[in-house]
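All protein chains but one are shown at their positions in the complex.
Per-chain residue numbering starts at 1, and chain names A and B are given in the order in which the chains are listed.
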Amino acid sequence: MTNEYILHFIEYELQAIALMWMAVLYTIKIVQLSRLPISWERGEKKGNPTRGVLRSYGTIFMPWSMESSKTHLWRWAEFGLYHIGALVAIFNTFTFPFAPAMMTPFVRVLFAVLIAPAFVVGILKLIRRIGKQELRIISTPDDYFSLVSLQFFFFFGIMALLVGTPSWRMAYFLITAGFLFYVPFSKISHYIYFFFSRYLTGKRYGWRGVIPRLESKS
Amino acid sequence: MSITRTALEEVEKRFNRLIGTSATNLCTHCGWCVESCHVYLSTLNPELSPVAKTERVRRVLKRSHDWLSKLVPFWTGAADLTESELDKWVELAYKYCTLCERCVINCPMAVETPQIMGAIRGTLTSIKKSPEILDQLTGAEIAREDGLDMMREIFREHIVDLEKEVQEKLNNPSAKIPIEEEAEILYVPLSGVHTIIPPAVIFNYVGASWTLSMFESSNYAMFLGDIPRAKQIVNRILKEAERLNVKEIVLSECGHAYAAFRWEAPKWFGEPLKFKVSSILEVMDDYLETGVLTFDSSQNGEAITYHDPCNIGRKGGIFEEPRRIINVISSNYREMYPSREQNFCCGGGGGLVANTDWQDYRIETGKVKADQIRETRAKKVLTSCDNCLHQIQEISEYYDLNVEVSNVSQWAISALTIT
Partner (left out) sequence: MDKDMSIAKTLNLEGLLCPIPVVKLSNAVKGIGVGEVIEATATDPGVMMDIPAWCKSTGNDLISLDKEDGIFRFVVCRVN
């Protein structure tokens, strides 16, 4: 078995299996969640639930809308950099095998530059999680494992982009596959719940005229 | 059946989509919520941050709802429920969380900590572990209906004296406090006279068609997460409203009563209520807008601020109504910072004011509110909730704030234009 064959298997077949695995588990999760009962708002509507939902999804892009981001702008910027890096690193797992022509040296460097801050932020997050008591006491092995795994994911991603040898690409795609298998079980799956949570909360606050706030009588 | 097993079954009964979303992997343990909580800010105890408090509950919920937690609980921090943990839950849900929702507003994921704590309150009530005083107050509210004929007699006697006060305030001997008469508005007070006289003055002033309810608007069963009894408390007022053929139910300045009646009751009953439900604040604001309520603002230069009760503001959507009323009367209104949906809980919410066992702790966690009030340099604090009123009076004394505290309507009637 040649290295080329193994790399091909890891970049295509293994990723496809892992993606299907993740899709099946997410589907089960979503179905389970959707089957839980819910009591919608039934009091006379005061605000606008649709605007509430939109605003709820947009909250994270508006650092001034939450005290927790407004008073910690650097933390919010870190959050942004981390998630941009993660998105690029995920996107990259598709562009490598499916759009090789797109991966020019400039694009490779650009992607690496976008992932690198996430790697740095990841180190800061790890230091804070260990160093700050209020974070340490709520941290579980899953928190540390997820954080450290992502660091490897970012690192291998950067190396695969900048060095590009088969062994770096193999390492990158192996950890990607490992991630896809693990993510549905871990807290990294928060982004699935996020869509439910923000929708439900946004609809409630919108309905009641809390967010967006009603400045004058409608 | 063991108490822990019963408790878990009760938790399951309350496990809905909102709680299910927040119960497992939505929270990333990022810690952004930590400084949003007045309990944490007052105590600086990391175990009392919203995430730390919820995690104590979530780890049990994860054990039965999260795949990985079922297989390898230590990996996610999941744990089985024990009897000692149930005792800890009593403090978590009733003492350390006032259900104020400030953490929800400041969580990037919108983790619904108060919904989880509310479900735990209900669970604890069903296994008789909730604070006894809340149970007694709920029982007393319900007993008022059981002995209605006797209560009616006492109530009528009681109202005669209050009616005289209303007549004196309005300089109008024909002012009335009608009880159980057909009218357009059914006003539901609290027991305290300060929630009866000011609205009575206002309704008489504008010539409204109104009547006073035999019952009180407060609903301690909601604090207990005891939905059957909470419905019973609301239902007797609905029956009264139907009997008196009213169009609108107006509630006294009481935070949890408003949240219960206006927003939660329609969910409990599974359908919209047949009546419009308003707070007296909204009604006063309408009267101001239509010009039937007028105030003399010439004597009101005193520095004044307003505390948004969580149930009225962040959970109720009433922000501008009290401010419009206050700004018509006062020329020296000072906004608290932060306010409106970002306002801090006074520290007495969620029924905590009624629990004297935790009084010292309650005053301690009122420190954030005390600091907020001090910064405004106001001499008077207005609010729209009896629990907040009581708590702010106590923290004013303890933290030497030297402020007067009043409900909005109580304060506003002193500025009515009376010819």
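Methods note: contacts are C-beta pairs under 8 Å (C-beta built on N, C-alpha and C of every residue); 3 or more make two chains touch, one makes a residue touch a chain.
The model shown is predicted, which means the values in this text are computed figures rather than measured ones.
K.L.:
Going by the touch rule at the top, give the shown chains the omitted chain contacts.
P.N.:
B
K.L.:
Using the document's definition of touch, tell me which of B:T6, B:N45, B:Q136 or B:N245 contacts the absent chain.
P.N.:
B:Q136
K.L.:
Given the contact definition stated above, which residue among B:W67, B:F155 or B:Y398 touches the chain not shown here?
P.N.:
Answering carefully, the residue with contact to the hidden chain is B:F155.
K.L.:
Considering the complete complex, identify which of B:A200, B:A354, B:A378 or B:V403 is in touch with the unshown chain.
P.N.:
In the complete complex, the chain left out is touched by residue B:A354.
K.L.:
Check each of B:K176, B:H194 or B:R334 against the chain that is not shown and name the one that touches it.
P.N.:
Spelled out, the listed residue whose C-beta touches the missing chain is B:H194.
K.L.:
Can you list, in ascending order, the chain B residues touching the missing chain?
P.N.:
Answer for chain B: residues 132-133, 136-137, 139-144, 146-147, 150-151, 154-155, 157-158, 161-162, 190-194, 216, 218, 353-356, 386, 389-390 touch the chain left out.
Heads up, the rule we're going with is that only the chains that are shown with their structure count from here on.
K.L.:
What whole-Å value do you get for the distance between chain A and chain B if each is reduced to the mean of its CA atoms?
P.N.:
About 37 Å separates the centre of chain A from that of chain B.
K.L.:
Give the list of chain A residues in touch with chain B in this complex.
P.N.:
Chain A reaches chain B through residues 32-34, 36-44, 46-47, 56, 59-60, 66-69, 71-72, 75, 79, 132-135, 137-143, 145, 184-187, 189-190, 193-194, 196-198, 200-202, 208-211, 213-217.
K.L.:
Using the touch definition from the top, list the residues of chain B that touch chain A in their complex.
P.N.:
Of all residues in chain B, those touching chain A are 15-18, 20-22, 24-36, 40, 46-47, 49, 51-52, 55, 67-68, 74-77, 104-112, 262-263, 265-267, 269-273, 276-277, 289, 313-317, 319-320, 338, 340-342.
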